[in-house]
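The other protein chains are all here in position, but one chain of the complex has been omitted.
Note that the chains are named A, B, C, D and E in the order they appear, and that numbering of residues resets to 1 at the start of each chain.
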Amino acid sequence: MGKLVCFGELMMRLNPEGYGRLVQADRLEVSFAGGEANVAVDAAQLGMETSYVTKLPDQELGRSAANALRRFGVDTDNIVYGGPRLGIYYVEKGASQRPSKVIYDRAGSSVSLAQPGDFDWERILDGADWFHFTGITPALGGCLPRICMEACETAKRKQIMVSCDLNYRRKLWSRQEAGKVMGELMPHVDVCIANEEDMADVFGIYAGDSDIEGGSLDVDGYRKAAQEMSERFHLSHVAVTLRKSLSASRNLWSGMLYREGKAFFSREYDMQIVDRVGGGDSFAAGLIYALYKAYEPQRAVEFAVAASCLKHTIEHDFNLVSLAEVEALANGKGSGRVQR
Amino acid sequence: MGKLVCFGELMMRLNPEGYGRLVQADRLEVSFAGGEANVAVDAAQLGMETSYVTKLPDQELGRSAANALRRFGVDTDNIVYGGPRLGIYYVEKGASQRPSKVIYDRAGSSVSLAQPGDFDWERILDGADWFHFTGITPALGGCLPRICMEACETAKRKQIMVSCDLNYRRKLWSRQEAGKVMGELMPHVDVCIANEEDMADVFGIYAGDSDIEGGSLDVDGYRKAAQEMSERFHLSHVAVTLRKSLSASRNLWSGMLYREGKAFFSREYDMQIVDRVGGGDSFAAGLIYALYKAYEPQRAVEFAVAASCLKHTIEHDFNLVSLAEVEALANGKGSGRVQR
Amino acid sequence: MGKLVCFGELMMRLNPEGYGRLVQADRLEVSFAGGEANVAVDAAQLGMETSYVTKLPDQELGRSAANALRRFGVDTDNIVYGGPRLGIYYVEKGASQRPSKVIYDRAGSSVSLAQPGDFDWERILDGADWFHFTGITPALGGCLPRICMEACETAKRKQIMVSCDLNYRRKLWSRQEAGKVMGELMPHVDVCIANEEDMADVFGIYAGDSDIEGGSLDVDGYRKAAQEMSERFHLSHVAVTLRKSLSASRNLWSGMLYREGKAFFSREYDMQIVDRVGGGDSFAAGLIYALYKAYEPQRAVEFAVAASCLKHTIEHDFNLVSLAEVEALANGKGSGRVQR
Amino acid sequence: MGKLVCFGELMMRLNPEGYGRLVQADRLEVSFAGGEANVAVDAAQLGMETSYVTKLPDQELGRSAANALRRFGVDTDNIVYGGPRLGIYYVEKGASQRPSKVIYDRAGSSVSLAQPGDFDWERILDGADWFHFTGITPALGGCLPRICMEACETAKRKQIMVSCDLNYRRKLWSRQEAGKVMGELMPHVDVCIANEEDMADVFGIYAGDSDIEGGSLDVDGYRKAAQEMSERFHLSHVAVTLRKSLSASRNLWSGMLYREGKAFFSREYDMQIVDRVGGGDSFAAGLIYALYKAYEPQRAVEFAVAASCLKHTIEHDFNLVSLAEVEALANGKGSGRVQR
Amino acid sequence: MGKLVCFGELMMRLNPEGYGRLVQADRLEVSFAGGEANVAVDAAQLGMETSYVTKLPDQELGRSAANALRRFGVDTDNIVYGGPRLGIYYVEKGASQRPSKVIYDRAGSSVSLAQPGDFDWERILDGADWFHFTGITPALGGCLPRICMEACETAKRKQIMVSCDLNYRRKLWSRQEAGKVMGELMPHVDVCIANEEDMADVFGIYAGDSDIEGGSLDVDGYRKAAQEMSERFHLSHVAVTLRKSLSASRNLWSGMLYREGKAFFSREYDMQIVDRVGGGDSFAAGLIYALYKAYEPQRAVEFAVAASCLKHTIEHDFNLVSLAEVEALANGKGSGRVQR
Partner (left out) sequence: MGKLVCFGELMMRLNPEGYGRLVQADRLEVSFAGGEANVAVDAAQLGMETSYVTKLPDQELGRSAANALRRFGVDTDNIVYGGPRLGIYYVEKGASQRPSKVIYDRAGSSVSLAQPGDFDWERILDGADWFHFTGITPALGGCLPRICMEACETAKRKQIMVSCDLNYRRKLWSRQEAGKVMGELMPHVDVCIANEEDMADVFGIYAGDSDIEGGSLDVDGYRKAAQEMSERFHLSHVAVTLRKSLSASRNLWSGMLYREGKAFFSREYDMQIVDRVGGGDSFAAGLIYALYKAYEPQRAVEFAVAASCLKHTIEHDFNLVSLAEVEALANGKGSGRVQR
């Protein structure tokens, strides 16, 4: 199977049990996650060989974070140890009219202070088939835009596919900064993944009159936005996730894949949500898998959306489902009858 | 911010985790609650200065109960210690067609045996802006009707606003007793909060042909019932909560505020329920806040209903939400998108 | 009250908390269950005297399994101790588009190795009013088909009612084996319970064009299939559960009871699911209770469906509800309003 | 095996997990216990047929309490349902220099309000071999002294052995009351179990100069006290537990059995304590078993002390050990090597 | 009762349950603590009026931290909100030969970035009787040495007693820095608390040949070291805690109080440890209480050591014991017999 290398932060995630709020909690569930790390784990569940690149503090928390990836089959030999601390984020799971809430405590993390010399991309990407990162990684600042560029350039030189999930985070950088840095990185990217807001925030490309909270989508607008993205940056594929948030407990979820002038829309799932954090990342992982396996576009987007639909039923960030489970849903087995 | 004084029982709440039944439980979650104590805590979260008046046994359980209020910002200096025991109530959370179940074990609690001399209302209400109690407090019997009367009279003398939630509990007293005692207290009340059944049970005022379980409401009937309440007891405001119980997991929820001949109905929320105990109390707290801040009636009822809608998504009785969260929902942000 | 004897396996059930997957779990909830044991416990909650017959290993796990039945009022004096091990099954609770998953580890269990001499049916069935087993018991193989036959013959000789839930399990035996063995046992059975797939798999009797996952039912087809079952095996009653699985979180649930040429369909419940394992068993227990009490067919099927509707709201396999709760729902109290 | 009937209260026990204090707890472990109920359960584990007599409220908590006995093999058919509430007690487990703490909330419990007509002792004691109660039962007041007397008289008439554990509780009655009531009951008792303080508090019989906290025992004083007890009340056996409390975590534990002028002292165990509540009750159960089986006095006291030594290593009140485990320890296997 | 003001950091404490290691944990217990905050809470349990001064981030974690103090009776009105984050520390509880381990993640916390203008010491110390801080507070760097100096000077001007626990933390500053800064603050201090290592590390004052790990103490050396401290800084009292660490599970614990040339040694406790973090702080709180109440030196040190002995039996940092419990132990009740 193809070898996927992902680069980004790896954080400790802390959340109260169930629907508890932080101010009520006297214990927190611990897991480890990050936008790119989630993709690495999710792709490993589907059978890809994956390796994660990050920097972690050389103490119990950093080691535990790496162990979490290793447990689920991600190679951790390219992780660098050092620096002061592990980034943390807190999640409160929303319900009904109360939204989920995420609080970040990631400033000063080891990876955000990483230096270009920390990662030997020539060696790391040796034998790789695919390189994935997201807009969060350069947004961490410091040397990370430069390190991302170095990784992308090395990947291109080695003719490795590069995918990027825009993932705009307004608390990390401004739209201007994001537009500038991402605009420089995009020319090295083959597959861009985004949602409507990301495209608008980072590149000022609007998908039209969609009313996200209301539930209606402007299909043509999405196609045009993807086309504009594709043409501006010479992308082979643009993938967009389409979330209609009816409440914190119920979402409609589908996706679009744009390739060579055509937009392929998946079926739409009506989801009762268990944990929606990591939903977008599971779409990216499913898409990478499907494109690496050279699925036809319609099948690829159905696969990616089915994978990410299942993610919404699983606690914590990782999409701990098997290839067979994703294929079954993509093939229409969504009635939830007991598997004995 | 205004100072709110609430008076009533404070109990230990014990419930199995999740949807477990009591006969299955080998551990119980502990919290502390009570109809009036919930209002005090909920109002404190919105920023009001609040003080709670009750009597608790002078041992670990009584101290823990007071600590629970103190933790969430309620002043406990007016709590009196003594008497034999802390009242307890057990909650089983319902789901779908299985209703939630509450078992009370409150007989002989310290507060139910309180004596008039236990509370120095002159001192307690000194500097207060608002006094709140519910029909549960006099229903506890003993000297409590007299103590409530003393509190109401003192409040009126000091020109403090008085609110009362009828909260009829048939296991505590008969309709006749309730009608008599509440009828004597009502003339001191400015703002009365009730649901349809309370008005009918306590005062024989019927809101018409509403079919609570079916889901349709007789809007005009509600207005008329509120008008009758208002006129009979010279109330400035009558507020009614409107719950359409589709199942234990899903309710439609709205409210009405009646003032000077006009009835203001809020929007209606379609709620996936996490824990509905304390829902009515959170409406009362929201309303007290809104009226204290002199919100217009429509805005006031929207605020109170938004606050109580959020309560249904939170475990245990207290409405642990911030003012900003209530305002956001009252202003229409109910789609549950993640807040990062 | 009537005395019900049930015979079958009793297993340890292990499941992750909440919606956790097995690969995530670092603790598992322990309960004890089995298709026939569930019926015994469920009937005991309704007030029937029940006794369970099985074979358990003579160590802590076997003793704990028997204790679990005893706790909920089932007589365990007919349980035989010996043999190597307790069967285990693992449950992952599904949600939304992710189905629940059951993994069995029951090979070599004590009961599957039981010998005919282990159970003295003359004594066991002495004074009994009803004998119940399911298709799972003979499917365990070894001497169990013969032991089931011995039990059925003894029951018939003593003029005890015999009920059987087909419960076809394709991992335990082939359709051919099932058809042969069950075909020999059926003539001793009075009441047969099944779902559409069981009748088709075991006896090749098809209920028509129902689309289980889609949600539409062929009412006439069900009646005809029941009629064919009834006629082929001289059954007094045939009961069928009708599940429309919209997702793992939401099912429509109803039932049909066929007697003397007529089919009685219950109302249909729209269920938000807490735990659906044991749902069919709770229908059987409700039906046995209702038929033993000589309820009219329409009332009987409404009772059985109401009982099993409530089961879907309760964690683990046992239907821990009271007779009063079932009657209330069967009489239309399904709105989930809090019971204080 | 012999049939033992026990009579007394059955309460819900609530305790924080581990060494947590009540003021810290946000969940409590639930179990059910009572001085006499513990004896019934403990004797059932050893193989005796046991039945428990009490009165419980007819709701979920009362049913759960009965279920807890039934789970561990105690017959609950003699339990009467009715009355207002289930008694509760709270336990904080001590450690090192911090003592364990017990808070009772048992006033007004169903059993404390029981009436003589509630229990048909003729029927209850039919076929029984042994009747056991403790000084706590009459101490509950109301009609309980009279009911105890009725039970004792019936037992004597039926020539059933009667044992009583003095168990003086100063919060329930004064020494004077205890001395009077117990003095009237004692003539019907055959086997009296006590510790040094009980004998002194209830009957003014002092065991000499023992320094309980310091650790030295006055052997002769104990023998003389037992002799005095024996002679005053014509007891066949007097048994005394000897606890030297070095700290809340470590106790030395032994016992003495007095019969026909001779005192038999057991070996002394140096115990690391897991949960010491119920330790005395497990001694009583062990002694009842041993005397029923007509063990020689030395073997009897060794057996009873070994059983109760093991109790101190088990969470909650019940002594969930097997006969084989007790025999092994009584025979000297106390090194704690792993049993595979 | 006297009013105590404490100043320092307030952190979130995260620890695995029981003896789990961080690399094993999939949930963490949450509490809030800090060397000075612990003193505030501990003194409040003894009945003192206490107020805590710190700076916390204005989000859920900061609010939860303040709530934790408020819950246990500490006034939080002097807490300032702002700055980026809440400091965190992780604790692994040791056992036997494995030491407890603490990992700090406190860099960049809101309080460490506090500015002099954040705290209005004139107002904060108005009406106070005692001001307490530790060497950790200035060690946080930034403006904190200057803020501490301002607090001390204001306290002295107001003739408020000042106590300081040296609490040297080598990961926060060097011995040189500590010596310089603490040397400047000490002249404003009345009561200095330290252990042997602190005195040596910060001021180069050695207590002699004590072998901490081995268990023998050089009594005279301690007296001399205290005398030197006292004379160098014109201290009214010097208190020293004496810990002999036999293992992570068992410590011998005592204390010394030096006043006017005399050293008073407490009895020594042989402790089985539940949680030793916060042990020194509970000694400080006990001492402050005792000196405020003008206990004689011997009684004062016995009180402080008894309080802190009990702390070692309580989970998390706070010493949740009552005045009566401390007095009982100080008066010799250390045998751990159950309190009913």
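Rule of thumb we're sticking to: contacts are C-beta pairs under 8 Å (C-beta built on N, C-alpha and C of every residue); 3 or more make two chains touch, one makes a residue touch a chain.
In this text the structure is predicted, and so the values were computed from the model without any measurement.
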Contacting the left-out chain in the complete assembly, out of E:L113, E:V277 or E:A290: E:V277
Residue among E:L246, E:L323 or E:V338 touching the omitted chain: E:L246
Touch residues of chain A, complete complex, unshown partner: 67-68, 70-73
Touch list for chain D against the chain that is not drawn: 18, 72, 269-274, 309-310, 312-316, 320-321, 325, 329, 333-340
Touch list for chain E against the chain that is not drawn: 18-21, 23-24, 94-102, 104, 169, 171, 212-213, 245-250, 276-277
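Quick note on the criterion: only the chains that are shown with their structure count from here on.
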Centre-of-Cα separation between chain D and chain C, whole angstrom: 42
Touching two or more other chains - residue numbers and ranges from chain D: 21, 23, 26, 67, 101
